[in-house]
Each structure stands twice: as structure tokens, then as C-alpha cells.
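In this view, the complex is presented without one of its protein chains, the others remaining in place.
Then we have subunit A:
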Amino acid sequence: MLMSNRVAAQAVRDEQLVSLVNAGVYRDGRWLVRGVDLSIKRGEVVTLIGPNGAGKSTTAKMVTGVLKQDEGSVTRSSHMRIGYVPQKLAIDWTMPLSVRRLMRLTGSLSDADLLDALGATGIRHLVDSEVRHLSGGEFQRALLARAIARKPDLMVLDEPVQGVDFAGESALYDLIRSIRTSTGCGILMISHDLHMVMAGTDTVICLNGHVCCRGTPDTVSQSADYLKLFGNTRSLAVYSHHHDHTHLPDGRVMHGDGSITDHCHPDDGHHHGHDHGHHNDHDRDHPVHDHPGHDHHGHTHHHAATEDRQDNHA
């Protein structure tokens, strides 16, 4: 009896919510992203990282079905309930919208659940405020609360803590982690914050127009080295990594060996056994990633979080 329950529980946990196989999106003469293999199970947190324009949001949109793939396949579990926090959301101020109304945007919700979710993200007191009067951070909290309140099977969070203050950020990440534990939903997250990537993620996928590398950060997050490096100094904890090729301004791709092609290849940059600690030399005008090594200890900090943040908004 106990055994069969366990087996059943295991089966539920292993349920594949969504899986992408060699998926890519082609728009306006170029591949926004291609060759993406990715699957999310119930209770699993998958995090996408990568530089601007790497295709993180595009990948998230393939997962949610907002964008249809132009190659490869996307399989979604039937009747899957998605909670989505998009990267950008501009509400025309002419629409009068309170936080309470925003919470019920795509489905009905009891007052108790609504207030609980807002309480969890720390803005219960703003329930009757107009959305356009919220600050950027408060608005992100409202969006996250809305996604949580849906009790989704899969949450897709595209930079969910952008604009949230420092202390709030880690509290929200804790919250996201606790929701995964308590509800068993799957989570796909886009984050620029290595701290979160390290602490709460099952799989990290690094994108740079295609899957660059992937792996589990588990071992790292428990090591003393990790705590020393990331425990208290998250302001400096910026992921960095090497890319073996460069996307030129005209959309062509320069590879590590100096050759130039029109698109990147799906098998570009699959560094084997390289699960974290990437190195990204953010040379803004002409980034060159010609680094061959797998530097497992060298979490060198090429730029502070504040700078990374500006990057995001640029």
C-alpha cells in the first residue's frame, strides 16, 4: 500500500509537463534561438541564463505556446495550467485596473486566495491600489502573486524580480522555491542572478542563440567553496561563461576558429561536462568568447550585479 502510494507519487513527480526537442524560432530572416532541448517535470526548477538576445524569452514563449516553433517539436501536457510572468508588460493607463482586478485577469479567484497570494509577495496592503500607481518592484510582486494564485502546474517566470529591491529579491526567490516544494509545480525561470540559479535550481540551461551548456548546480550549492563565494557576497555573484562563438551585429556568427557563418549551428558550444561557472567577457561592442577551459573554481567576477542590471535594461 505504502509502496504503491510511493510509486504513484513518483509517477506524478515524473510527469513531464513540457518538453522541447531541437526547437527553434525563425523571425525576420534570422534564428532567434534554435536547437533547444529542454524538459520540465513536476516539482522541477529549470533556469535559463545567457546574455541579452540569447533567446531566453523566446524559449520561454515556446514553452508557454505564445510562439510556435519553426523547427523541432514542443510537447505540452494536456490540460496543463500555466502561470506566466512575462518580461515586459505595459498597461495602457486609460484602463482602470486595481491590483484586485489584475489578480483575476485570466480566471476567477476567491478573496481569501487572492489576499494570501498578495500577502506571500508582501503587497497585501496594495490590494485596492490602481496598478498604474505601483512602483516597478511592487508591480512585479503583483504579477508574481497573480501567477501563484492561479495554482499552476507550470510557472514560467521571465525575470520575475526585476526592479525589486535587494532584500525583497532573495525573499521572493525563497518564496518561489517554497511554492515549488509545497505545490509541486514545475518552474521555468529566466534569471540573471547566479545566487538563485545556484541555490534553488535543478537544471541550469545556458543559452546563446542555442543551448550552450547545461547541468545541475546541486553539488556546487552545498560545497564550502560555494558558500564562501556566494553566501554573503551576492552583489558580486554574477554568472560568467565562455562562448565559443560570437553573434555579429549583422546577425552572422563568428566561430571560435575565426570562420563566419549565417547562423549558428544547433551543436555549437555544447561543452561537455560543464555545468556551471561559465565565464562571460562582456565586451559590449565585440564580445569575443574564445575561451576553451572549464574553470570550475574560477568564479571570477567580471562585473558587479549593478552593471549586469544595466545590461538587462539596455
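The criterion applied here is as follows: a contact is a pair of C-beta atoms (placed from the backbone, for glycine too) under 8 Å apart; a residue touches a chain by one contact, two chains touch by 3 or more; residues count from 1.
As a convention for this text, contacts and distances are computed from a predicted model.
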**OP:** Select, from "Succinate dehydrogenase flavoprotein subunit", "Cytochrome c oxidase subunit 1", "AAA family ATPase" or "High-affinity zinc uptake system membrane protein ZnuB", the UniProt-recorded name of the complex's unshown chain.
**Re:** "High-affinity zinc uptake system membrane protein ZnuB"
**OP:** Just name the one of A:39, A:98, A:170 or A:183 that touches the chain not displayed here.
**Re:** A:98
Subject >> Contact with the hidden chain (one of A:64, A:121 or A:140) >> reply: A:64
Original post:
When the complex is taken as a whole, what residues of subunit A touch the one chain not shown?
Top reply: 61, 64-66, 81-84, 86, 89, 91-92, 94-98, 101-102, 105-107, 126, 128-130, 133-134, 150, 156
